[in-house]
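For this depiction, one protein chain was excluded, whereas all remaining protein chains were kept in their positions.
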Amino acid sequence: MKLNQNSKFLLAALVLVLLALPFATDALLGRGWVRIADFALLYIMLALGLNIVVGYAGLLDLGYVAFFAVGAYCYALLGSPQFGLHLPFWIVLPLGALLACVFGVLLGAPTLRLRGDYLAIVTLGFGEIIRIFLNNLNAPANITNGPQGISMIDPIRIGGFSLGSTHELLGFTLPSVHLHYYLFLCCTLLVVFVSLRLEDSRIGRAWMAIREDEVAAEAMGINTRNIKLLAFAMGATFGGAAGGLFAGFQGFVSPESFGLMESVMVLCMVVLGGMGNISGVVLGGVLLVLLPEALRNGAGPVQQALFGKTLVDPESLRMLLFGLALIVVMLVRPAGLWPSMQRRRELIADDGVVQQEQDTVYDSSK
Amino acid sequence: MDILLQQIINGLVQGSVYALVALGYTMVYGILGLINFAHGEVVMVGAMVALSVSQLLIAAGMPPLLVLLLGLLVAVVVCMLLGYAIERIAYRPLRNAPRLAPLITAIGVSIVLQNLAMIFWGREYHAFPQLLPNNPHTLGGAVINDVQLIIVLVALAVMAGLLLLVHRSRLGRAMRAVAENPSAAALMGVDINSVISITFMLGSALAAVAGIMVSANYGIVHYYMGSILGLKAFTAAVLGGIGNLRGAMLGGLLLGLIESLGAGYIGDLSGGFFGSNYQDVFAFFVLIAVLVFRPSGLLGERVAERA
Partner (left out) sequence: MPHNQSFLPLAVLCAVTLVACGKSETPPATPAATSELVVKIGASAPLTGPQAHIGKDNENGTRMAIEDANARGVTIGGRKVHFELLSEDDQTDPKTATIVAQKLVDAKVNGIIGHLNSGTTIPASRIYSDNGIPQISPSATAVSYTAQGFKTAFRVMANDGQQGKVLGEFASKDLGAKKIAVIDDRTAYGQGLADEFAKAAQAGGAQIVAHEYTTDKAVDFTAVLTSIKGKQPDLVFFGGMDPQGVPLVRQMKSLGLNAKFMMGDGGYTPKLIELAGAAAEGTYASLPGVPLAEMPGGKDFSRRYEAKFKQPIQLYAPYCYDAVNVMIAAMQQAGSAEPTKYLSGLAKVSYDGVTAKISFDEKGDLKGGAVTLYQVQQGKWQALQTMGGSAPAAGH
């Protein structure tokens, strides 16, 4: 990849903006928004993971949050007073990612023959199964502490450096949320990098071949079984890693954080941003985390300005506007806000091509 | 023995509720290949509208049966309009868009409907007036009451009616033609848009009926009731083979039975290790097992019958 002078400059500017972001946000909007930025990064990781499964390989997964849960609980169980284990972060996090990867294969194996909506419902069921087990494994033997969740989880600690408390570094005061921001930023960049490399690799091309036409892909000598399993495993690994970070950040996990709605939200990020396109998915993640929070502050004052009084509770309007935004964005940009080049070509092409693409990618029944 | 019989009755009643909602899902899916994720919310709107109408009419002193019929009528009309609007606004513009785009608008529509309902009808739970008789009947040691009987019968009647409509009427033929191949159907002079609109309206009318039945049975309505019901019905429709009317009925009844027998006996079967808390796990395992062996559901293969 060769960069010209211009894009070098842009890249440098981007790096600077990303580095300065927590301080700027803290000063302008308050620390709450730094925390929101942290969550946005976590969700970008999740969305990029799901993008591998849905965007690259075209497998509709509605239970993705299960892997997030596996990673989070792995961290919580091995780094909290629950079992009295306080294993270090750099063991627990990869372990959680690995475990999620195993679960990804476990989910993938029985569903290889399923397509489209049938796959969607099975993955949805899988997500619920994981959640129900987490919610109930407090008896007969107490493993997950059931619905009470696990509290007092160790903060992420690198050597003697704990991200749970404020540090003074090179004259900067770095509160916990800022430290997490930089850690999450590094992880996100790593995930972006891996995604980029995957996209251009043999495996990435195989995934896209399966997405476009599974039968043709198989005829071309692609081992569709292994390649599909690999997609599930890769996606799950990212989900598991993000889960571990979430547990360390929150200090508390409980099954209610891993409901179906979370899976749906992550899917919305991928589709809304632009399936299969990394920049699009990142954009989707940022928007869907920021939007509900932005609406929290906006809905009340706007009513005041328009009607002179608050007609409807701002908090009732918040989710309403969020739903409307989902609809409007999809109507205006059906392929997502920032679709991949390939998909854009498909949309410009005549209807026949699109129809064919729809029929083969997501649904085998026609 | 009477316990087992009671569990089977419980399962059939619960299953009929799922089936009623699942029929609406399957109608739309059959013709468009689209999961209408907002269907559960339409069911909720049907229940809420019927609630408001019946509260008004009861206050005016009308007899329960008339209230029920009027409530049903208004709810059906409102839901049909709503269904039409949803299709026009959220799905039709996306007919040629990537397949997941309408899925996202469907999620958007359900969030919007839920929050609108919260603004209109408030955050509280409401008592649904008792419009149907609920005299208990004893049957070999098990109990079933009138409302429950009516639910089972209505579900069967609705399915039979839909089958007749799809297979014996001109409209039904048009629906099957659109499901089979929209472009060819258009060439044959079928007005695709109106057929799809009618299908949506029919599905939404069914949702209204389902909403009223559910509320009459449980006596309680809430703006959040649609989501879980929609999810279960979706599961049922897939279990039976989505797009197939008989499949929706079968899937609904089966899911109801699996849940009630699962909740009732899973503890005994697993030696007390699992309890009724694993009811849904049990149901999903059955679903996965079925799909592993029959990847398009129990009755999902006869493509010609989709409607």
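Quick notes
Should a chain be cited, it is by its letter among A and B, assigned in written order, with residues numbered from 1 in that chain.
What we mean here is this: a contact is a pair of C-beta atoms (placed from the backbone, for glycine too) under 8 Å apart; a residue touches a chain by one contact, two chains touch by 3 or more.
Nothing here was measured: the structure is a model prediction, and the numbers come from that model.
Touch with the chain that is not drawn comes from one residue among B:Leu56, B:Leu116, B:Val143 or B:Leu156, which is B:Val143.
For the chain missing from the display, the contacting residue among A:Asn135, A:Thr188 or A:Ser263 is A:Asn135, taking the whole complex into account.
When the whole complex is considered, the residue among A:Ile143, A:Ala294, A:Val312 or A:Leu337 that touches the unshown chain is A:Ala294. Listed for subunit B, the residues touching the missing chain in the whole complex are 3, 6-7, 10-11, 13-14, 17, 88-89, 92-93, 115, 118, 122-127, 134, 136, 143, 145, 214, 218-220, 222, 224-225, 228, 259-265, 267, 275-277, 279.
For subunit A, the residues in touch with the chain missing from this view are 29-36, 39, 135-136, 138, 146-149, 151-152, 176-177, 250-254, 256-257, 293-302, 305-306, 313, 315-316, 318-319, 321, 324-325, 328, 331-332.
Basically, only the chains that are shown with their structure count from here on.
Inter-chain centre distance (subunit A to subunit B, centres taken as mean C-alpha positions): 31 Å. Subunit A meets subunit B in the complex at residues 54, 60, 110-111, 113-115, 117-118, 120-122, 124-126, 128-129, 132-133, 135-136, 140, 260, 264, 267-268, 271-272, 275, 312-313, 316-317, 319-320, 322-327, 330-331, 334-335, 343, 347, 351, 354-355, 357-358, 361-363, 365-366.
Against subunit A, in their complex, subunit B makes its touches with residues 29, 33, 35, 89-90, 93-94, 96-105, 107-112, 114-116, 118-119, 231, 234-235, 238, 242-243, 273, 277-278, 280-281, 284-285, 287-288, 291-292, 295-297, 300, 303.
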